[in-house]
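Showing subunit A:
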Amino acid sequence: MATKASHPNSLSKKEAAIGGYFKAISAIIWKDVRAEFRSWELLSAMLVFSLLAILIFNFALELDVKTRQSVTAGVLWATFAFAGTLGLNRSMSIEKDRGCLDGLLLAPVDRSAIYFGKFFSNLAFMLIVEAIVLPVYSVLYNTNLFQPGLIAIILLGSVGYTSVGTLLAAMSVQTRTRDVLLPILLFPVAFAVLLSAVKASGGFLNGADFAEISFPINLLIVYDIIFIAISFMLFDAVVEE
Partner candidate 1 sequence: MFFQEVTPDTSSYMIAGFAITFLVLAAYVASLYLRDRNLKQDIDTLTELQKAAEAENLKMDKKRAPKKNAEK
Partner candidate 2 sequence: MNKKPLALKILDLVSIVLLIAATYLSIFVAPMERVMGNVQRVFYFHVGTAWVALIGFIFTAALSVIYLATKNLKWDRIQVAAVEVSVVFFLITIILGSIWARPAWNTWWTWDPRLTTAAVVELVYIAYFMLRQGLDDPNKRANFSAVYALIGGLSAPITFFSIRLFRTIHPVVIAGTNAEAEGSFSMSGGMLQAFFFALFAFTVIFIDLFWNRIRLGEAQAKVEEMKINAAY
């Protein structure tokens, strides 16, 4: 636990504790980003996978102009979801295999700082992949996906997906079945976030009224808040020895 501030002149202490908390979070993010830029094993796998997925969808769904309009959102989110599990799994297995997780747990920081650190770095990787997939998709299919509304939805959806995904990945890497288990655990729980994200993205792409897509957006926001809060509270139970 971080320092408990109960002193009369505890304001500075409290500030220091909060500062330490954020420092711990940013240290974990930095560690992941630096390791990634050295090895590229996570991003390259996610990216190649995403491009292959789009290639397969192209022929499986015969993405001609007419179909594309209705299924683009679905194709994008299916790709993001699968690439996301790949990244989540890898990022947590690295921690587990190299004993980093134990090291992190020994560090004198609040456990939830570890959760947020991993959450933000996972989110960053997912967003980087999405930032590359979107222009590629735009070029390949001659549609402009760079709409602020769509980008906001992708951000909201990715936040919800990685918030619960980070927690579940921390669990699944500690099981015997490991990599196989994460999608099985994650998909039924993330069903709502994927569905609302598809609905909202599709609405933006087809130029629907805002009234029509405000409900899925609200649902995404509710989901994000609930699952960040609950994962933050439960992370302790998942990593304790």
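Just so we're on the same page, a residue touches a chain if its C-beta (ideal position, glycine included) is under 8 Å from a C-beta of that chain, and two chains touch if they have at least 3 such contacts; residues count from 1.
Regarding selection, all candidates are chains of the complex that A comes from, given by their letters.
Every value quoted in this text rests on a predicted model; they were computed, and no experiment measured them.
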{"item": "Of 1 or 2, the one touching subunit A somewhere in this complex", "value": "2"}
{"item": "Contact footprint of candidate 2 on subunit A as seen in their complex", "value": "164, 167-168, 171-172, 174-178, 181, 184-185, 187-193, 195-196, 199, 215-216, 219, 222-223, 226-227, 230-231, 234, 237-238, 240"}
